[in-house]
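Taken from a larger complex, these chains appear in their original positions, while the remainder are omitted.
Labels A, B and C are assigned to the chains in the order they are written; within every chain, residues are numbered from 1.
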Amino acid sequence: MTTTEAGPTASLGTPGQQDAAPHGDAGHDHATYGYHQQKDEHLKRLRRIEGQIRGLQRMVDEDTYCIDILTQVSASTKALQSFALQLLEEHLRHCVADAAVEGGSEIDAKVEEATKAIGRLLRT
Amino acid sequence: MTTTEAGPTASLGTPGQQDAAPHGDAGHDHATYGYHQQKDEHLKRLRRIEGQIRGLQRMVDEDTYCIDILTQVSASTKALQSFALQLLEEHLRHCVADAAVEGGSEIDAKVEEATKAIGRLLRT
Amino acid sequence: MTTTEAGPTASLGTPGQQDAAPHGDAGHDHATYGYHQQKDEHLKRLRRIEGQIRGLQRMVDEDTYCIDILTQVSASTKALQSFALQLLEEHLRHCVADAAVEGGSEIDAKVEEATKAIGRLLRT
């Protein structure tokens, strides 16, 4: 965030540049998949969710009232969905947008893949 | 909305009418928004969903067993989600991909907007 | 609604009564399924949802921006879920509760049936 790195879409802002290597260039072998920069935030979120799941085990173990457990399940599901949405946003911003810039048929495959993933999220 | 239009699909049933350029005027400059090509398919889907909702009214009116009504509600919700997914896919393929190709900051706004829409779908 | 019928749970409020025929007695052949009393409200809700679906057709027909259509889809789905929840509440209050009062194995079947219906709603 405060680093001087050229982000994956940096070249888009410099139209005069020849853009010889739009992405995946040397030295960035796997600075991939968009969510890279938010990695720490993602891990923090997931550890919080893990804590919620352990809280659920404690609730079951201590015979907590069913409805209170269900409320906690809803909170965990919401946290998972929220994590998924953030991941999806980064995926669209990087992988899908990159495929569009590259041109060719790749964009169709990427969009279909993303839509299927959204469909799986919707159906759960 | 402020027009004197006869029902939503009225023009479809009156072939003799002049239907003076209700939208998509000369040149079709803004035959936009991706889903344009699937318009007929979308309308067909939505009319089928409308039929399902009318079916629900009939079921309530005829005192159908609650569980059977709930099953039909699930089917209608699924059909609506499926319509939304198709619309979203076209939106990503056209509007979002176009913004990526154009470059600039538009892509960020488009992706954020799409993600928010997905979030609203998830939360219903 | 305007009748003088004793509702299905009316006897609960009159402890002195002998409650000879707790439910399903002669003359009430199909004052059934709980949601009977809210019938008008249900029909009103469903007609409003039907109007929303027709609104969606108009939006598609007029080339409305995809995201605005998706927002309206979310609203319709939410309205359907809300209708389902109200129906479910009445079902639990009447059909399921009645089966519990009757005793026997009927309650297990009713609860399993209701849970499956909830599962179908969740998965859409």
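Just so it is clear, a residue touches a chain if its C-beta (ideal position, glycine included) is under 8 Å from a C-beta of that chain, and two chains touch if they have at least 3 such contacts.
On a predicted model such as this, the values are computed, not experimentally measured, just so you know.
All chains are the same sequence, and 3 are placed; what is the full number of copies?
Number of identical chains in the whole complex: 4.
Everything below uses one rule, namely that only the chains that are shown with their structure count from here on.
Taking the mean of each chain's Cα atoms, which chain ends up nearest the overall Cα mean?
When every chain is reduced to its C-alpha mean, the one closest to the whole-protein mean is B.
Would you kindly tell me how far, in whole Å, the mean C-alpha position of subunit B lies from that of subunit A?
Comparing mean C-alpha positions, subunit B is 27 Å from subunit A.
Need the CA-centroid distance for the pair subunit A / subunit C, whole Å please.
Once rounded, the distance between the two centres reads 38 Å.
By the touch rule stated above, which residues of subunit C touch at least two different other chains?
Residue numbers touching two or more other chains: 123-124.
Flag every residue of subunit B that touches subunit A in the complex, lowest number first.
81, 85, 88-89, 92-93, 96-101, 103-104, 107-108, 111-112, 114-115, 118-119, 121-123
Going by the contact rule at the top, pick out the subunit C residues touching subunit B in the complex.
30, 32-36, 39, 42-43, 46-47, 49-50, 53-58, 60-67, 69-71, 73-74, 76-78, 80-81, 83-84, 87-88, 90-91, 95, 113-114, 117, 120-121, 123-124
Contact residues on subunit C for subunit A in the complex?
Per the touch definition, subunit C meets subunit A at residues 123-124.
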